[in-house]
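Only a single protein chain was left out; the remaining protein chains are all shown in position.
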C-alpha cells in the first residue's frame, strides 16, 4: 500500500503513520520527493485495507497495490476455468446457450417452449420457480411445483436446468432440481447466500448487480470460491445508467476486461440487458463477437401471455433464427455453438 | 393505461390490441388524433402491467397512469406516519439521531461509544452484529455476541437499538434484541427478507439500494406494508454515480420528493453517503434543512482502530459538536432535536 | 399530449387546464376513468412542450405522445441514409473504418501511420488538429499546420480526412481541409456550432455526449438537419457510468436502438469507449456484429510517445490484424469491409 502525505505534513504526523503501519506488522519504505513524501507499506496489504489510514492527520491519499480478490484472479490461475455440467462445458471452445422462459408458469407452456428450444441444439434450459419481482402484487413464481415442471422438461429434452436461488432456506429444494444454481443480480451482494452456494458442489451462475463494479462483482465470486466452490460462471446482464430507451445498458467490454482479471467464464444475458425483444438479436451477436462463453436468452412460446418479462422474450421461431446467425458469428471468432 | 399506436398501425393491429385489453376485463376508450391513435384502457391497471402490450404489433409506447405502490402512498394516507418506538417518535416534529459504530467490535468500545453518544441526548444506538462486507476476508461481525453487547449498552444508556438483519434465518435472534430492524441497502430488493419483516410487529428501517429509483424504493416499502407491517422508516444513504471523490452521492432532494409521494418518515445516513468523516457535518446539516426526520451517524470512540468504516466515523467529541450545530438548523426549520 | 389529473382534482382545476390548452389552439379530449381523469390535447404537440402544464394545479403528470425529433426520424424517412464522401459511402453494405492518430503531432509520424493504415484498405484517416484537452497544460494540437499535414497524408494515400471542429471561428479553415467534419462529444450540445455545420455542404460526424440520452443525441442531429445539412453520421463513443475499469462504457445496444428511431448511419469509436488498447479489438468486433456502419479507431505508429491518448492507440501491426478479423465478422453479418 502506498500512502501519500500532504504537502507540509509534520514530522510528528509522519512518525505516527509509520508507527501505526509497523504496529500492524508491516514494514515501511519512505521516499521523499520534491512535492510529496510517500510511504510504502510492505507486507500483508489486507491488514491495512481494514484500517482508515486515509483519515490519519497528514495523509493525503492511500493507494492499494494489490487487487482484493485472489482465488478468482487470473494471477492465481493462468488457465481459463472450464465448468463441466454433466458433460457440457461452459468456458471451453464451444459457446453455450441457456434459453427458456423468465419464469415457469405452467407445465404446458414450459414443455412447449423447452421442446422448441431443444430443437436448435441448445443444451441448457432456464426458468425461474422463485422470482424476485419489484412489486409484491406481481406473480412470484410457482415454487417447488415449478421445479418439478423443470424436471419434466429436462426428462423430455435432455437439457440441463439453470434456476435461481433467492433464499438460503430454499437451498435444499433448489439443489435437488438444478444443474446450475443462479444467483440473481439483486442478490449479488447477499453475502450469506453466496457463502451457502460456496459450500455446495454445484456450479453457480452469478449475475452482476445492477450497479456493481467489476471489482465488486469479482469480490462476490471470491465469496463463493473462498468457501470451496470454484465452479463459478459470471453473467453480465446490463448495468443501470441514465439511459431509459433500454431497460439497462449492456456493458459488452466487461467480457475482455474480466478475462484479463479472472479465469472464470463469462456469459451474457442480452434479454435483461436491453429489456426489449427487438434488440436481443443484435446484442447477442455482439456478445459472441466480443468473446462471451455463452448467452442466457429468454424464450417464451407465447410472450404476449407471459406472466413475467414478456416484452423481452423471443418467440421460438425468432430464437431458432438467431441461433443460426450466432453460429456464423461463433465461427468468425473460431468457436463453435 | 394509455397505449399509443404507431403512425400507420393497421386496423387489424388496432383491433387485436382492443380485443386483448377487453379479454383481460378492462374497457377501452379510443381517441383518434391527427398524428396518432391513442387507446385508453379503463379498469384495473395492475392487470395490464404484467402483460407486454408494448410488444404487440402496432404499439409505439405504453404509459401507465397510476403509481405501482398503494399502501405507502400519500394518496392512500394523507397524514404523515409517525413511528413510535417505546415512546420515542420518528416522523414527528422532533428529529431523531441514530448514532453509534458501524459494527459492534467488542464490549468495551461499544459501551464507551454508546455512553458518549447518549450524553448528547441521542435516543437511538446503531451497531451491526451481522455485517455485509464486500470482501469475504473482512470482519463479518460478532453475531449474537454483538447483539448481547448492544443489550448491555441499552441497559446502560436507555437508548433504543437499531441493528441490521441480513438473513431470514437470523430473524428470531434479531427480533429479540432490536427495537428497530434495519434492512441494508444491498438487501433492499431481497424480497423474501422484506416479506419476513413485513410479517413482524417491529419498526423497520429500510435503506435505499445503491442504484434504486425512488419508485423501486417505495415498492420495497410496499412489500413490507403489504404483509401488514406499516411501521416503516425510509433511509437514503447515497446513490452510486460516476463521481469518485465521495463514496456515494447523497441525494438530498429525495427528502421532499418522497414526502410528496409517501406518508412515511425519511431519515438520512450521511456517513455512508459521503464515506469521509470530514464531509459528514456539512451534509448532516443539509439533510435537516431539507426536511429529514432523522439522521443515522457513525460514531466510534477510536476510528483509527475501527474494524469497519473507520474513515467515515466521527469521534464522540466531533459528534457532540455536530449535535449542537444540528439543533440550530432544526430550530431554523421549526423543529426540535 | 396526455395530461393525467390528480385524484380529487377539482372541477375548476380541470377547467383551467382545458382552457389553457384550448387557448394555445389545441383541442381537448376528456376521458373520465375510475381512478383518474385524463385529458388528451389534440393538435400541434410542440406548442405544449414549451409550457409547464405539469405545474398547473390539479395535474399529476404529463406525457408527450410524439418524439421531439422529425427530420432525422425513421418515421420521416424509411430508407437508411447513405452518406457519400467522394465516392466512399457510410451507411451502405460496406462497413467503413476511420483510423489514425488521436492528434496530428508532426508530419513524419502522421505520414508513417497513415501509410500503414492505408495498406489495410482503410478509406478514412482521422487526426485532430484542434484538440479538446481536459487540462490547459496538455498538448492542444497543431492548428492549421496539422491540417496541412493531413492534406499531405491524403495526397500520399488517397484516404478521406475526418477532423474535429471545436470553435465556430475555425469553420473556414476546417472546411478547406476536411472531408468529414467531426463534432466531438463535449460539443454535442454546443448548439451554435451545430447550427454552423448545419449550414454547410459537408458531411458531419456527430459524437454522442458523455451522458447524452439517445433522444438528446438525435435532437442534436436534428439541429444540424434543421439548418439544411442532412449528411449526418452518428458516433457512439462510450458513455459515463460508475464503472472505472474502462475509460467509459460502450453502449453497444445503441446501434439497433438508434436504427429503429432514425435513418442515419451509426459508427462506433471503440478507442474512446474503452480507453485501453487491449480491449479495442473485442469491442470493435462486437460493434460490427451489432450492426455498426463503421468504426473510428485510434492507430499510432509509436503509441508510447504519442502526445495524446497513447494508451488507447493500436500499433499499425495490431490494427492490420484486427482489420482481418473484422472482415470475418462483417461477412458473418452479410456485409463487407
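All chains are identified by letter, namely A, B and C, in their written order; residue positions are counted from 1 within each chain.
The rule is simple: a contact is a pair of C-beta atoms (placed from the backbone, for glycine too) under 8 Å apart; a residue touches a chain by one contact, two chains touch by 3 or more.
Fair warning: this is a prediction, and the values are worked out from it, not measured in the lab.
S.K.: Quick check: which displayed chains does the absent chain contact?
M.R.: Computed over the complete complex, the missing chain touches A, B, C.
S.K.: From the listed residues C:51, C:94 or C:321, report the one that touches the chain absent from this view.
M.R.: Here the residue in touch with the unshown chain is C:51.
S.K.: Given the contact definition stated above, which residue among A:133, A:192, A:240 or A:285 touches the chain not shown here?
M.R.: Final answer for the missing-chain contact: A:240.
S.K.: Considering the whole complex, not just the chains shown, which residues of subunit B touch the missing one?
M.R.: 211, 213-215, 239, 241-246, 249-253, 255-257, 260, 273-274, 278-279, 281-283, 285-291, 325, 328-329, 331-333
S.K.: By the contact criterion defined above, which parts of subunit A meet the unshown chain? Give residue numbers in ascending order.
M.R.: 2, 4, 7, 29, 31, 33-36, 38, 40, 42-43, 45, 63, 65-66, 75, 240-242, 244
S.K.: Since one chain isn't shown, list which residues of subunit C touch it in the complete complex.
M.R.: Looking at subunit C, the ones touching the missing chain are residues 20, 46, 49-52, 54-56, 68, 132-140, 166-169, 186-187, 189-192, 195, 210-211, 216, 219, 222-223, 226-227, 240, 276-278, 303-311, 313.
Definition applied: only the chains that are shown with their structure count from here on.
S.K.: Report the inter-chain centroid distance for subunit B and subunit C in whole angstrom, where each centroid is the mean of the CA atoms.
M.R.: 38
S.K.: Just give me the whole-number Å value for how far the CA centre of subunit A lies from that of subunit C.
M.R.: Comparing mean C-alpha positions, subunit C is 31 Å from subunit A.
S.K.: If you look at subunit B, which of its residues touch at least two other chains?
M.R.: 240
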